[in-house]
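Some chains omitted; the rest stay in position.
When the chains are written out, they are named A and B in that same order, and each has its own residue count from 1.
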Amino acid sequence: MIEVVQYYEDYNIGDQRTTPSRTITETDIVMHAMHTGDFFPHHVDAEFAKKGPFGQRVAQFSLTHSIGIALTAGKVNPKAFTYGFERLRFPNPVFIGDTITTIVTIKEKKDDPKRPEYGQVVEACEVVNQNKKCVSYSEHVLLVERKEKNII
Amino acid sequence: MIEVVQYYEDYNIGDQRTTPSRTITETDIVMHAMHTGDFFPHHVDAEFAKKGPFGQRVAQFSLTHSIGIALTAGKVNPKAFTYGFERLRFPNPVFIGDTITTIVTIKEKKDDPKRPEYGQVVEACEVVNQNKKCVSYSEHVLLVERKEKNII
């Protein structure tokens, strides 16, 4: 975890970074079922999953999202904090043994309606598997301090 | 986990259900840091947190969201599946020992632009603590099979 100070003005649309990767193991899926308490058969019943559309167990959406976003946490900006997430989608399944990576692209910058000292930065977070297929997409909206705060 | 069949037509705007509750313990926060690999000091460094705005460690957003949504999983509808989440927000922090509950309200119903056999049902998911303060809000968009599919 490295701290890098970045003000609103320092973000450029189109900037992109790629995180380290992580293999989603059976352990991850079982532990996420345990932790959340959601034991849906799609995740923890191999016999049921065998007969389903994918022929095998799949990772939970909240697992893919939680780990996908946590992969971006190697770099921390003390001038920014999370406002929320938009448009969370899961276009493809994650199977046991898939390796995921997150690609973060600065997608949009805009004024915050209520906080003149901050601007909103929208990071498009694409979690992809080892075949470059997108398994989770979301837009992470950050509130970032402005360098120049006295805009009158 | 109880299976209850519900078609698009069976959802009524304003319908509401309240889930069982769960206390978010230090164990949950430590395990979520472990599982996601995000060891931000706000969650795992008590000395740092003592000097922060809350005076103590706080739960991760993805923990609150993951468990908050998993609490709704006691009732399963085999005719519905997750399309995505919108407007994920975290208005108040969750502290060690807080007890959370999710209130699910049917907020909106609309046609799906690409799939005439399905409709979109939007569930507003409000996760509240023991003082009825909202700690996480999101809109869970479901695709739900329609009873009457031949709309020409």
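Quick note on the criterion: contacts are C-beta pairs under 8 Å (C-beta built on N, C-alpha and C of every residue); 3 or more make two chains touch, one makes a residue touch a chain.
The structure presented is a predicted model; accordingly, all values stated were derived computationally and were not measured.
K.L.:
Of the identical chains, 2 are shown. What's the total across the complete complex as given in this file?
P.N.:
Counting every copy in the complex, the total comes to 6.
We take it that only the chains that are shown with their structure count from here on.
K.L.:
Centroid from C-alpha atoms only, then distance subunit A to subunit B, rounded to Å. What do you get?
P.N.:
Inter-chain centre distance comes to 16 Å.
K.L.:
List the residues on subunit B that touch subunit A in their complex, please.
P.N.:
1, 22, 28, 31-32, 35-40, 61-63, 65-67, 69-71, 73, 76, 82-90
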